[in-house]
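Omission of a single protein chain aside, the complex is shown with its protein chains in their original locations.
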Amino acid sequence: MKVRLRMFAVLRERSGVSEMEIELVDGATVAAAMEEVGRRFGAIAELLPRAVAAVNLCYAKAGDSLHDGDELALIPPVSGG
Amino acid sequence: MKVRLRMFAVLRERSGVSEMEIELVDGATVAAAMEEVGRRFGAIAELLPRAVAAVNLCYAKAGDSLHDGDELALIPPVSGG
Amino acid sequence: MEQKDDVIGLQSTPLDVNAAVSDAGGSDSGAIALFLGITRRDSAAGREVISLDYEAYEEMATAQMRRLAEEARRRWPISRIVMLHRIGRVDVGQPSVLIVVSTPHRAEAFEACRFLIDRIKAEATIWKKEIWSDRSSTWVEGHGRWP
Partner (left out) sequence: MEQKDDVIGLQSTPLDVNAAVSDAGGSDSGAIALFLGITRRDSAAGREVISLDYEAYEEMATAQMRRLAEEARRRWPISRIVMLHRIGRVDVGQPSVLIVVSTPHRAEAFEACRFLIDRIKAEATIWKKEIWSDRSSTWVEGHGRWP
């Protein structure tokens, strides 16, 4: 299945990617997707443990399953305001 | 001794007096001054139990003594804001 | 101590929110909390309040507001305080009181702003008279907690 990956702030800068499509096995979890991102982008592997994920604009848990067409965003610690 | 009396809002309106000098016995208390005001201005006598006094810009207690030249203000329940 | 750049007083002209916020700003402030009290529509027995007439014991109200500003400064790390109250006629829907507090962080801005408006409403020697559509008027009795 295909998932739209989005990265922001320090993750976007260090990976050089703000948006891309990634191929994952059907039913892959958020955790599995984040491991895959860490393997592809070594520059951000050390940052991922402090990041969380959002799926389709809502925060998601590591064990949540992804579905084809989902938007998966990797969210470093927010600092708005 | 002479004390400057000031009245506001409903007390001013019903007594018709906003500011005047009153003569009191030396060392008269705030309570005695308010009784005197009630005797002079019958129209506000019924309102005075809900009013408090300020002496020289600070709230005062009924038992506080007045001094010559003090400014005694009669304060109905405030409703600013 | 009240700071010389605090803005505290009574005024018969409309309250200017933008001016107050810019008076309260500054490079040491990370947070500005503002409160604006607005005269509300009120009605009873088929008549409506069209405006309010504010009267103050001005010397005492100003002294009280300055003392409250000093007390707030002793409790919280405050950069600047703007505290203005209308006197005279204020139409329904218009602001009658404006408090602005700037501080380094937000918690203390909210707390100090809330403290100031609560205390002003309970203590400051300011009264309002409701002017009704039938031209009658009523003095409003607040729920002050005097010392």
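Which chain is which? They are A, B and C, in the order written, and residues in each are numbered from 1.
Criterion: a contact is a pair of C-beta atoms (placed from the backbone, for glycine too) under 8 Å apart; a residue touches a chain by one contact, two chains touch by 3 or more.
Bear in mind the structure is a predicted one, so any value in this text is a computation, not a measurement.
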Touching partners, among the displayed chains, of the absent chain: A, C
Touch list for chain A against the chain that is not drawn: 6, 8-10, 12-13, 50, 52, 54, 57-59, 73, 75-81
Positions on chain C where the hidden chain makes contact: 17-18, 21, 25-41, 92-93, 95, 102, 104, 106, 109-110, 113-114, 117
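Just so we're on the same page, only the chains that are shown with their structure count from here on.
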Chain whose Cα centroid lies at the greatest distance from that of chain C: A
Distance from chain C to chain B - Cα centre to Cα centre, in angstrom: 26
Distance from the mean Cα position of chain C to that of chain A, given in whole angstrom: 49
Between chain A and chain B, centroid-to-centroid distance (C-alpha), Å: 73
For chain C, residues contacting two or more additional chains: none
Interface hub residues of chain A, defined as touching at least two other chains: none
